[in-house]
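Left out: one protein chain. Kept in place: all the others.
Up next is chain A:
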Amino acid sequence: MSLAPGWHPVALSGSIDPGTSAGTHLDGREYVVWRDNSGVAHVWEDRCPHRGMKLSFGFVRGDHIACLYHGWQYDTAGRCRYIPAHPDLDVPATITVPVFATVETCGMIWTTTDAAPNRAAPPADPGEAMAVTTLYADIGPLAFLDAVRALPPQPFIPGDPEPQLSQIDGALWRLTAGGDVLLLGMQRLNDVRSALHVVIAGSASTYAGAGQSHVFAWTRALRHRLATVPAKSEATHAEAV
């Protein structure tokens, strides 16, 4: 089983510091998102081929990620380069972790499992982006977007009060409210849970601090709504389409 075609956001760029890793899911499959010490982000299958341990539990050393269990180290191409128990071994090239195309745009880390020839361009970068938060909920993407429509944010920068939500890429939505432009990256974690990555398309001079807090407060209100107001089921949506 492979992912839905196209690019999928897996984390806010700022959530993965250089030299760190974190686990995540797409369509129920496990991925590790990690950033090497030179700052390049990587998305791999979250599984050490040795004993199946999650690589997201491991640690980053320079441009290698090492498994927590036995310290097997993998280079940025996913190839095992060092096995501590056999320090003199020239590690066979067959020991590899599946790696996936990874880009950073819109303040988020994106991946796709599409093969290079069919791969669409990732979403265009809007320029300066201020990360807010990732909101998690036990809900499908369509119902998540319904909740955004039902409870749009109050503008931080005043302007046309009519909020607008538009899809600008498979998993990327633009939400305008007043003078604000938010970018919403939708990540389907599994059948029952989704993540919404929330970024302000705007400058630090305008939004750093108070502007981020303003949008964060909206995400908390949205979370409260999701926890308290029953959503239409995804099946209902499918019938409606």
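Going forward, a residue touches a chain if its C-beta (ideal position, glycine included) is under 8 Å from a C-beta of that chain, and two chains touch if they have at least 3 such contacts; residues count from 1.
Just so it is clear, contacts and distances are computed from a predicted model.
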* To do: Look at the options "Carbon-monoxide dehydrogenase medium subunit", "Sigma-B regulation protein RsbU (Phosphoserine phosphatase)", "GsiC_3 protein" or "Glutathione S-transferase family protein" and return the one that UniProt uses as the protein name of the missing chain.
  => "Glutathione S-transferase family protein"
* **Absent-chain contact - pick from A:111, A:133 or A:176** => A:133
* Structure fact -> Hidden partner sits against chain A at residues 11-12, 15-17, 20, 22-25, 56-57, 59, 68, 133-134, 136, 195, 208-210, 212-213, 216, 220
